[in-house]
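One protein chain omitted, others in place.
Let's turn to subunit A:
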Amino acid sequence: MAARYLIFEDGTTFAGDGFGSPAVTFGEVVFNTSMTGYQEIITNQIYDNQIVTFTQPNIGGYGIQRNIYESIVPTIKGVIVRSLSNVATDNIRRLTLDQYLKQMNIPGITNIDTRAITHKLRDAGKPLKGSIVPVPDDHAFDQLHATVLTNQQVAQVSTPKPYPNPGVGMSVVVVDFGLKNGILRELSRRKCNVTVLPYNASADEILRLDPDGVVLSSGPGDPHYVKSSVLEMIRKVQEQVPLFGIGLGHELFALANGAQVIPLCVEHHGMNHPIKEIITDHIVYANQSEGYTVDWSTVDRSKLFVTYTDMIDSSVQGLRHRQYPAFSVQFFPDGAPGPDETDGLFDEFIDTMKRKEERR
């Protein structure tokens, strides 16, 4: 493995060894404390523009598996991990993580002090730009400083064209802001007849399909940079059909209903925080990946109420509309990776659609 360096915009350098693609990469560096599911994390489009530090010490232990992708074309900018295993678990045709990252043109760096990097990111108090480079010279730093990361991530990762995922149950439209396959997997388990639409689909385009319900998918980046027409779409659709927002979809749902969304000082990626369901007082765990959060003080109590909260940082983790059958969660109830304890939210969504159907 060739020597590679992780450099930060503040001038610090960490030495390591390269794996995956040898390309130079730029991105916001975040850390993820999950201990499972490296393949799902790497293929989650939420990491568009980001370089992910795995705090779990070793990844690659089972290579790449054919049935656990969270997207087919991963958009993650880079992978940082302390130790890499070189395993392809199968005698059929499976890839090692290294081979896969090469194919997907994703650079990685290993044999590097990820705990020190995590401490640095935790203490920085703001997102830090970084780059994985072969030589940490002035040129590399100049390039890093000159790099402007796009804020149009959703437009980049959303599907340009509608496509179906047929089923025999309820008809659901999924609006793709950077869709995670887990959402489709959960809907497909519940036999839904899904149509995935681009992020900029209008309310009319959605309602024309006469869906039983609409899911606003998770996705990358700052919700404020998503076209404002999306908020209008949400306001119209929620009046007509049941709506379920996840991740970025939750943030957009909040914005559409007058709440404010603010960036977190340190992005939170993990699955071990206790999340309280307020109405039942139950504590659950779920996959959380968030750079932004709904400002609780701005939630208009005549329209929305808070359903879930993170007990560690007291952040809003779920919202529900008072008038319409519309709700949203900041965390990922589809897991992949992560606990299943909140996957009942998909059942709740199905029930909501059924009740609406019955009332018709």
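Definition applied: contacts are C-beta pairs under 8 Å (C-beta built on N, C-alpha and C of every residue); 3 or more make two chains touch, one makes a residue touch a chain; residues count from 1.
By definition in this document, contacts and distances are computed from a predicted model.
Trainee: Determine which name in "ABC transporter ATP-binding protein", "NAD-dependent epimerase/dehydratase domain-containing protein", "ABC-type dipeptide/oligopeptide/nickel transport system ATPase subunit" or "carbamoyl-phosphate synthase (ammonia)" the UniProt entry assigns to the undisplayed chain of the complex.
Mentor: In UniProt, the chain excluded from the picture bears the name "carbamoyl-phosphate synthase (ammonia)".
Trainee: Write down which of A:L179, A:A336 or A:M353 is the residue touching the left-out chain.
Mentor: Of the candidates A:L179, A:A336 or A:M353, A:A336 is in touch with the missing chain.
Trainee: Extract the touching residues of subunit A with respect to the undisplayed chain.
Mentor: Contact residues on subunit A toward the absent chain are 14, 31, 33-37, 40, 55-58, 61-62, 65, 68, 82-83, 85-89, 91, 111, 113-116, 118-119, 122, 270-274, 281-283, 285, 311-312, 335-340.
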